[in-house]
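Sharing a structure below in structure tokens format, with a few things to ask.
Every protein chain but one is kept in place in this view of the complex.
Think of it as A and B in the order they're written, each chain with its own count starting at 1.
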Amino acid sequence: MKTYTKKITINTEKRIDFIRITDKVREVVGESGIKEGLVLVNPMHITASVFINDNESGLLKDFEEWLEKLAPKDKDYNHHQTGEDNGFSHLWRTLMGRETTVAITEGDLDFGTWEEIFYGEFDGQRDKRILIKVIGE
Amino acid sequence: MKTYTKKITINTEKRIDFIRITDKVREVVGESGIKEGLVLVNPMHITASVFINDNESGLLKDFEEWLEKLAPKDKDYNHHQTGEDNGFSHLWRTLMGRETTVAITEGDLDFGTWEEIFYGEFDGQRDKRILIKVIGE
Partner (left out) sequence: MKTYTKKITINTEKRIDFIRITDKVREVVGESGIKEGLVLVNPMHITASVFINDNESGLLKDFEEWLEKLAPKDKDYNHHQTGEDNGFSHLWRTLMGRETTVAITEGDLDFGTWEEIFYGEFDGQRDKRILIKVIGE
């Protein structure tokens, strides 16, 4: 059994953004030399998500509008009593999910045609780390 | 360490449906010969979910009504500018989650009494694949 760990850093220009990271994850799986196994991908932060969906700009816009509807940015969250202003970011990350686990088969991500891995940033403009952990043989 | 990969195909009669797949996943774990480890189950599509909940028809109806409330089918999503009509399917899949990872102990799914694995189809009536990846020993 082998494992391989890589941490990458992302700093988005916008506070809220979606970044496609499929190629980066694929590259790390290649580096690992692992042919059969699993790869876990997650932000090391609690106001960001890693998720799998369609690489279509309209849909990414739909996500942002829908998240705003379900958990408005402007609401006076209890969390803000600590001096924070990112209550919504924690809720958006909850809706989009923290992590994804992807199967590795024959040395590559075992994906359907339209599956793409995204990093969802909900409180950016600062360095954020993504953890990629590969396990298998 | 061993791994085992199986892909199964589902084609639902209805556009939206929930299919219990616990027995199928259990069968694949049996075929794998793996006694201790993890099994990852996910659709290879971005308008479907794999999730764990109760096998109770009223609750499955509740899920559908609730998803409709949080992300209505009829809304004019940005995604529809591509010619698609399934914006809601992507959002429903997000709410229900993409994947589940289940522990395997003593050769079986390590489940509580009421845990059942479901495939949630949100844009069906076509062939869709589910990936089952077993890893362990």
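Here is the rule we use: contacts are C-beta pairs under 8 Å (C-beta built on N, C-alpha and C of every residue); 3 or more make two chains touch, one makes a residue touch a chain.
If you're wondering where the values come from, they're calculated on a predicted model, not measured in any experiment.
Shown as candidates are B:E56, B:D85 or B:D108; the residue that touches the absent chain is B:E56.
Along chain A, the points of touch with the absent chain fall at residues 1, 3, 5, 38, 40, 42-46, 70-71, 77-82, 87, 90-91, 93-95, 97-99, 101, 129, 131, 133, 135.
Counting over the whole complex, chain B has residues 1, 36-38, 51-54, 56-59, 61-63, 65-66, 70, 95-97, 100-101, 103, 105, 110-112, 114-115, 135-137 touching the chain that is not drawn.
To be clear about the criterion, only the chains that are shown with their structure count from here on.
Rounded to a whole number, the gap between the C-alpha centres of chain A and chain B is 20 angstrom.
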